[in-house]
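For this view, one protein chain was removed and the others were kept in their places.
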Amino acid sequence: MNPRQFLNPWVLFGAAVLLTAAALHNDYYLTLINFIGIHTLLVVGLNLLMGYAGQISLGHAAFFGLGAYTSGILTATYGVDPWLAMLAGMLVCGLTAFLIGVPALKLRGYYLAMATLGFGIILYIVFNEAESWTGGPSGLTGIPDLSLFGFKLDTPKRLFLLIWPVLGGIMALSANLVDSRTGRALRALHEGEAAAQSLGVNTSRLKLMIFVWSALYASLAGSLYAHTLNFIAAASFGFMFSIKLVTMVVLGGMASIWGSFLGAAVLTVLPEMLTMFHDYEVIIFGVILMVVMIFLPRGLVRGIMDLWEFRRYKKEGGIIG
Amino acid sequence: MELASLLQYLISGLTNGAIYALIALGFVIIYHATTIINFAQGEMVMLGALCAISIYHHYPSLPVAFVGGVVLVTIVGILFERLALRPVRDPNPLTLIIITVGGAVFLKGVAMILWGKEAYSLPSFSGDTPFHLGGATLLPQNLWVMGLTALVLLALESFFRLTLTGKAMRACAYNPRAARLVGISQSRMVLLSFALAAALGAGAGILIAPLTLGVYDMGTMVGLKGFCAAILGGLGSSFGGVLGGLILGVAESLATGLISSGYRDAVAFFILLLVLFIRPQGLIRGGS
Partner (left out) sequence: MRSRGIAVILVFLMGVLLLAAGCAKGPETEPYVVGGIFSITGPASYLGEPERNTMEMLAASINAAGGIKGHPLKVVIYDDEGDVTKARLHAEKLLTKDGAISIIGPSLTHTSMTVLDITQKAKLPLISCAAGVGITAPADKRQWVFKTAQTDQMAVSRIYQYLQKQGTTKVAILTVSTGFGVSGKGQLISQAPQYGIQVVAQEVFGEKDTDMTPQLTKIRGTDAQVVICWGTGPAPALVAKNMKQLGLTLTLIQSHGAASQKFIELAGDAGEGILLPAGKLAVYTQLPDTDPQKAVCKAYADQYQAKFKKPVSSFGGYAYDALNMLTKVLNQSGKDKEKIRSGLEGIKNYVGVSGVFNMSPEDHNGLTPAAFVMVKIDKGQFKLVD
C-alpha cells in the first residue's frame, strides 16, 4: 500500500473508529461521541439539502422526531422488531417529506424557511399532544435495546460500534452522491435555478429527491437516538433543536461532508464544556453563534483556512486574487 | 349564551391578534428597509416589558415607565444593528437568520441574568374593572392594545407613504443600488429601521405586560407568531401584517373555544402553511 492510499480519509476514519473503540472505556465520553455521531448523521443530511441543493429547512428536528417516535412507538408499544421499526420510520419520514416537499419546495428564501419552521412546530405540538401514542411531555418509556447477531447493544461501547460504522457508510454514500452526476446537477442548482434548468436539470424533482433523502437520514438518526436513550420526550424535537442543526451545518461549512462532522462535534461538545459557566452558558452560546457567522461565514474549517492563507499571502508579499 | 361566548372568543382573539400585529409590524419595517428577517424581534418585546417593569418599581409612574422602556430598547436595537449586523461580510439570508437567532439567544440569556427566571407584573393602564358588552366582558387594557395598534398602523402607513424618510426607506428595500445612486444613505435607513422596529416591539411588550406578565422567555413564541402574521400579510405591507395578526389571533381563539385547546399553537402555523402553499405571496401583495 503506498502512503497516498494510506492517507485516504476513509481509511483514517476507519482507523480512528477502531482506535477509539479499543482505547476508550469511559462511558461518558463514549455516550458523548455517540451523540456526536447521531448529530453528524442529521447534519450530513441537512447539509445535502442546504449546502448542495441550496434549500433551507428550519424544521429538520421534526423528521428526527418522526423517526424516533415511529421506532419508539412500534417497539415499545407494539413489540415490533427494532430493525423493522427503523425501516418503518424511514418509510413514514420519506413519505411525509414527499408530501410536504411537493408544495413547500416551490417556495424560496424566507418563505421556504417559514414553511419548514411551521411544519416543524406543528409536528412538535402533535408529539406533545398525542399523549396516548407518544406519552406526550412525560415521554415514551420502555424502548428496547437494539441487538445485532444475538448481541444486545446495551452499552455505550456497543452502540458506538453500531453508530459510527453506520455513519461512515452514510458519509461515504453522501460523498459518492455529491461526486456523481446528481451532485453536479445539485451544484448547478445551488448556483442558480434558472441556469440549472437551462442545462436540462429537472430542478423540482432534484430538490424533492434531496429533501426526501435528508429526511431519511434524519429518520435513521432518530431511530438510533431512541434506542440509545431507551426513552424519548417531545422536548428534544423542538424549534431550538432545528436551529441548532442549521447552525451545525453552517459552523462546519456548507457543502462539506467532513465539515458536517466538525460542526456537529463542536456544537455537541461545547455545551458540555460551558457547563462550568452555569447561567452564562446561554449567553456564550449566543455570542459564539453571532461571532462565527459574522467573521467566519463559510464555517470554521474554511474560515480558519482563509485566515491562514490570508496571513501566508501577506507574509510572502503576494496579492490575494 | 352561545352568542355571548362567540363574542368573548372574538374579543380575546382580537386582543391577541393586535399583539401579533404590533410585532408583525416590527418585522415588516425591517424587511421594508433591508429584506432582513430579524428573529430577535420577539426579544425586543420581552426587553420592553421587563425594562418598563423595572423602571416602574423604582419610579411608579406608567408614562415614565413606558417612555423609559421604549427608549432603552431602542438603544438595544441600534446597538444590535451596529455590532451584530453591520460587520457581516456575507449577507445572505441564511447567515442573517443565524445571526439574528444568535442575537435572540444572547438577549434572552442576558435578561435571564438581569431579571432572574421569575415573572413580574405591571399594573393595567387604566384599572382592572371589566366592561360588559352583550354578555361578554373586556378589560380596559384590551381596548388600549387594540386602540394603540390601530394608531401605530396609521402612523406607520403615513410615515412610509407621506414622508421623505419613509419613501427613502422603501426605496432601499426595493433597489438598494438605485437608492444609493439618488443619494439615500442606506446604512442610515437600516439603522433607522432597526431602531423603529425595536421601539415598536418594546411598546408592544409594555402594552401586553399587564395582561401577560413579563418574564425572560416570553419573547420567542410571541416573536414567531408575529413573524407568522407578517408572512400571512405578505411581508412587505404594514396593513397586511396587521390583518395577518388579527386573523391569527381570532382563528386561535375560535379554535380553542370550538375545537380543542391542545392544538391552539398549531392553528397559527397550520394557517401559515395553508396560505404559503395556496397563496405564497401572502394575503395582501407586498407594498414594494
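Letters are used for the chains, namely A and B, taken in the order the chains are written, and counting of residues starts over at 1 for each.
The rule is short, and it goes like this: a contact is a pair of C-beta atoms (placed from the backbone, for glycine too) under 8 Å apart; a residue touches a chain by one contact, two chains touch by 3 or more.
Quick caveat, the model's predicted, so the values are computed rather than measured.
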Task: Chain not shown: contacting residue from A:Leu24, A:Leu87 or A:Met209 - done: A:Leu24
Task: Absent chain, residues of chain B that touch it - done: 1-2, 5, 8-9, 11-13, 15-16, 112, 117-121, 128, 130, 132, 137-139, 208, 211-213, 215, 217-218, 221, 253-254, 256-257, 261-262, 264-265
Task: Contact set of chain A toward the excluded chain (per top definition) - done: 7-9, 12-13, 15-16, 19-20, 23-29, 31-33, 35, 128-129, 131, 136-139, 141, 154, 156, 229-233, 235-236, 256-259, 261-262, 265, 271-272, 275, 278-279, 281-282, 301, 305
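As a convention for this text, only the chains that are shown with their structure count from here on.
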Task: Gap in Å, rounded to a whole number, between the CA centres of chain B and chain A - done: 32
- [ ] Mind listing the chain A positions that touch chain B in their complex?
- [x] 50, 56, 58, 103-104, 106-107, 109-111, 113-115, 117-119, 121-122, 125-126, 129, 239, 243, 246-247, 250, 279-283, 285-290, 293-295, 297-298
TODO: Please name which positions on chain B make contact with chain A in the complex.
DONE: 37, 84, 87-90, 93-95, 97-99, 101-110, 112-113, 220, 224, 227-228, 231, 235, 262-263, 265-266, 269-270, 272-273, 276-277, 280
